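First the structure, then my questions, so here it is.
With one protein chain removed, the remaining protein chains of the complex are shown where they sit.
When the chains are written out, they are named A, B, C, D, E, F and G in that same order, and each has its own residue count from 1.
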């Protein structure tokens, strides 16, 4: 029987995840040292899996790069990837990533790079927040071509509600910590999205671009 | 010198408010007995002022009616009025009251009746929430004719943000306690409105239709 | 051109929603009188659409029944339906509804009845919470046959995290207000689900069985 | 037809806002790099519009200054402006900006500079908090000459309530994050202002001097 | 040695408190049955102490009255007293109780009756909230004659801050749950009072008129 | 192989729990109908297990009683038991249950009855809160004889901290919802206990007497 | 007539406060530049008043020292004083300052230095928290000699409750931000103190040693 996980002392790498979830264990870098990250990345790579590490800073990247020289750093997304071959499934696996503002870019890119890592074709539609709704409406035809829509918004986070009234595709809403004062680091946007009067919207954690991409992946891979 | 207030034991009626604020003291009924409400109403009326009592139930109305037989009960608005003559200043004092849903009606009517009591001409535009944005856009010309716009919304409370991006009139946003779960009795809508990315929006307390109307009045009476 | 909505005074019925969203306007009953509910139901039915009214009590049902005698009351789900013909798309549109406990039933049934109203075939798997995880594991094969999984849980709301580690289907998590003390009416479960360490989970509002079903519908109708 | 917005990759500049809202798109600098800010500023300026950038640090200023040499940095207000001609509409457009304490100055200046940028004549009345109410009363005649009053206060945020009882002008209340302990970064002041017993008060987000100025502008431009 | 307490099964009566604190154990009625209340009252009375029971409804009163026929019910204050002789120490023990509004009366009366029970002479100054500050200023001379000032206010709770800037007496602030929406049952008033910019103010629990009176008592009995 | 659970439609009874946890499945009655409760109780009883049902009202009791005539209702504890033989393990399994006040009794009794159901000998020490610390100190010798101490306290919940500094036994702290105002239904007591400066204290949910008893049971059964 | 305040542009110095409140305006340094602090200090000193500046860092001290060479920096208390003559009123004005732990020292010293500045004789009793209650009881006689007791405590903040049950002096409770996790920067201690079951306790803001001292001063100066 294939071993379910590998014990490397401070961590137990879940090599079995590829089978259960359709993609390998992902490294969440916060709270881990560059050395730990490189160690885990090496262990995953050695098994023949591609590596995805989120919330990574440049130091973590350099530590991984030293061991796995195909490592690539996606700066805005704060992601390290080690991937043998980037291919995307066009058409059927098309996912739009829509942002309300420019400050939402890092979260949107975390979603976009994760999605592309998983083979999803991504359509980026940035800075179409509700304060200038004509920008959103202009982009509706493009959004409607995709199978799933990820909507990234901070401040009052109203974009998923509005978009949810206009299209019939599943919307994965990502509140961001963009804002100040009573935005309470994304809580305002989170509550807005939770209470959306437009159905067909489900929400992931504040700033969780990665989670939104995996949710989208769990849908498109049904095809 | 004119006496600034009248002491009736449990309360001090501020008869001077008409001069300072442009309208007489208003009775907020919650936490007061029908007898206390009737007593205060009588005291205000005796000075020649019109009477407005908010958050009033039918019992309070009957207590007032017994003493002041011109008293009128506005059921949906939960307001008692005793007014010599209802006149509205059309045109210059036109205020729109816009709601997201049908359940926001009691708050909207509290605003509407208060506004009419103060002589404002009101345009009611109800049930145009963002989940069906064509209903809102269809009504934009009507909204644009008014000088001030009161927007009443519960649940995610996104309507002021969207409207704030479309019109250049001052918007007074009223979050309502309509909703459930993580709406937390209006907190979600309140935070949404506070964090509106569209400028030109200011917010009053949850369910405070009365306050929105007085804010609107403080603007239109500048003319 | 087809009229986008119908104005019946206190409400504007969005008959166009069928086209935009794939299903007609739904009546959310809280905060509406039985008369208003019956009026809206009639207006929707007259256009040839089926009627779905959520959070309905028996009084609302009787008011609708008087006008539309095909009306049916789903007691546990607190739903009124008026539907010409109940048909479900088996196989491709199969959705599992999984609950942690018995007290989560009303929310689960709101999801189930809504889903069936929308033509979805539903597999009910109730009372398989994490305190007796063998019950969950026993039911995994059944869950894995469905395309989308709705997970309903109160108290600590850990079920979506655990299930998310075991299956690769999209999970729509519904926190419920079941619990007491520091469950804070579902807030604890909501936060748990938001912070799920297992990806492929997205969350709707506390007790929002309806919203979960529509999200599932937005996914299965892609097929 | 005039193009509604310009797409510069990471942002979509809303050049149409001048028409809809009466002033051009404003740059909110937080979460944007100096290069992005300069790029957007250039794009706005090239269309012949004046530039206003809020929450800007000195680095952002230097980046803008390099491209647009008329750029000016308002240090206390943390604002960059690029404006062809500063003119103010005296009298009719007079707005008072009142602060409770000295520590509220940055927010007050954000409001003041924004207002002046929009052509409003500003009367600054600083440090008249309720702990020494004679300072406030002394300044009442000056405040009463203005059309709209912006009140900026942190800590317990009681100033708008007190002022709201004394004057009949619309008050825009701005809670600030000044304070410590249970001020919870402005939450205490925000709640105080929301619950003001004096009507004629509406509230914007914590530290949102900019929003207060635009709300005032939306009122004075009615004249 | 005198026994420190008496064990009556479900409770341990602290008869020693008279010595340690200067007044006997007080009965807080919420969560106790009328029978338990009567039992404790009897036990205290039998030792020769006067009885004070707060948060008492009429049922509790009747149960006590049956056993101790000198029992008296103070309805607005929701207090039961059994007291041999009511005497107050005038002058030196004078305490003012000031309220912002009429709805604050029950809390103010809880403070007043408790104070009088403890021998304090009370000056009631009700309904002088900040929305009509002339009412407060008119009463300043009367307030200044007292040694300690209890200020009772709900909604935004600004009264202690304003009064704290005008007088040099110790102020005990009592937030009340009067208000709605974002008053969050007194939390807004509590935070306001906590963050008072005027020093010389200390705060007791929401609606805790009893606690305020005992705090005042602990001060005046120093004389 | 023994079946792990029994499926009765709306519930899956975990008959295997006796083996895994040392006691049978317990019925949490809130959110269940009397009929459901009786049904589950019957199913557990039929397997030869004793029945414990918490948060039960009298209606639930009568429904169970009709089917299982040995059913007993513990009113203060709100517990239904059906138990063949009540035996307690004295000495080694001795657990003290200490309360701060009289209003904490229902929670304390839920713990006490549950403990006795599980065979634990219980020492009840009620009404020894920190406001009269001599009552607590007087009872220390008795408390010290037990192996585990359950401390039940509402309001400020300081009792576990004080007791934790005086004894070396494991303390299970139970915050209760007793209190008002800023006790926020037990949140204040919960936070106090969480932040106890005395080590050797662990906390269960607000009002969770049952959970405290099971935690104590998991300790004493180690012997 | 004596001028009520002095306008120095960014601030209005309240020279009249000495008369109203018994002590001069105090400088709260957070949010002010060293230059502003020095400017205000100079303005106060020039009028013949002593200077007290709280929350001051060393930079502010050096700026003040340059202008007023009698300035003294109290490091632990983070206070600058400029005082002609330090005298304390012994006996009648004796105030105890009691802390739970060593980490509460900065707040306790802010209270102590402020008190001494106001002429109060201070008894420091530090590190007598409830986890070792014998330390507290040992110091009771000393505490009982003082007229007012200031109690400073972080973490669970139980000390005022315990002390409040043991002495009959007025207690001013100061929650501190000492702690971690669910202490939420002092919120836990604040709520504990608010809900104290021992009467005779009133609370000031988190870390507000200054406010506690002024409250104590407002009491002792009654003598």
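The rule is short, and it goes like this: a residue touches a chain if its C-beta (ideal position, glycine included) is under 8 Å from a C-beta of that chain, and two chains touch if they have at least 3 such contacts.
Every value quoted in this text rests on a predicted model; they were computed, and no experiment measured them.
J.: Please provide the labels of all shown chains that the missing chain touches.
T.: Over the full assembly, the chain not pictured touches A, C, F, G.
J.: Decide which residue listed in F:20, F:46, F:59 or F:145 touches the omitted chain of the complex.
T.: F:20
J.: Which one, F:103, F:120, F:178 or F:194, makes contact with the chain that was left out?
T.: From the options F:103, F:120, F:178 or F:194, the contact with the absent chain belongs to F:194.
J.: Tell me which residue among A:45, A:81 or A:208 touches the hidden chain in the full complex.
T.: Looking across A:45, A:81 or A:208, the contact with the absent chain belongs to A:208.
J.: Who touches the missing chain here, C:25, C:116 or C:156?
T.: C:156
J.: Which positions on chain A touch the chain that was left off?
T.: Answer for chain A: residues 4-5, 10-12, 14, 16-17, 25, 28, 30-32, 36, 40, 55, 175, 177, 185-187, 190, 205-208 touch the chain left out.
J.: On chain F, where is the contact patch with the chain that was removed from view?
T.: 20-22, 26, 147, 165-172, 190, 194-196, 199-206, 210-212, 214-215, 217-219, 221-223
J.: For chain C, which positions touch the chain that isn't shown here?
T.: Against the missing chain, chain C presents residues 100-101, 129-133, 155-158, 161-162, 164-166, 179, 181-184, 187-189, 191-198.
Keep this in mind: only the chains that are shown with their structure count from here on.
J.: Can you report the angle of the rotation that maps chain E onto chain F, using C-alpha atoms only, to the nearest 5 degrees?
T.: 90
J.: What chain lies farthest away from chain G once each centre is taken as the mean of the Cα atoms?
T.: The chain farthest from chain G, judged by C-alpha centres, is C.
J.: Thinking of D-G, which of E-F, F-G or A-B forms a repeat of its interface, with over half the contact pairs identical?
T.: It is E-F that repeats the D-G interface.
J.: Just curious, how far off is chain E from chain D if you go by their C-alpha centres, in Å?
T.: 44
J.: Multi-chain contacts in chain C: which residues touch at least two other chains?
T.: In chain C, 190, 205-206 touch at least two other chains.
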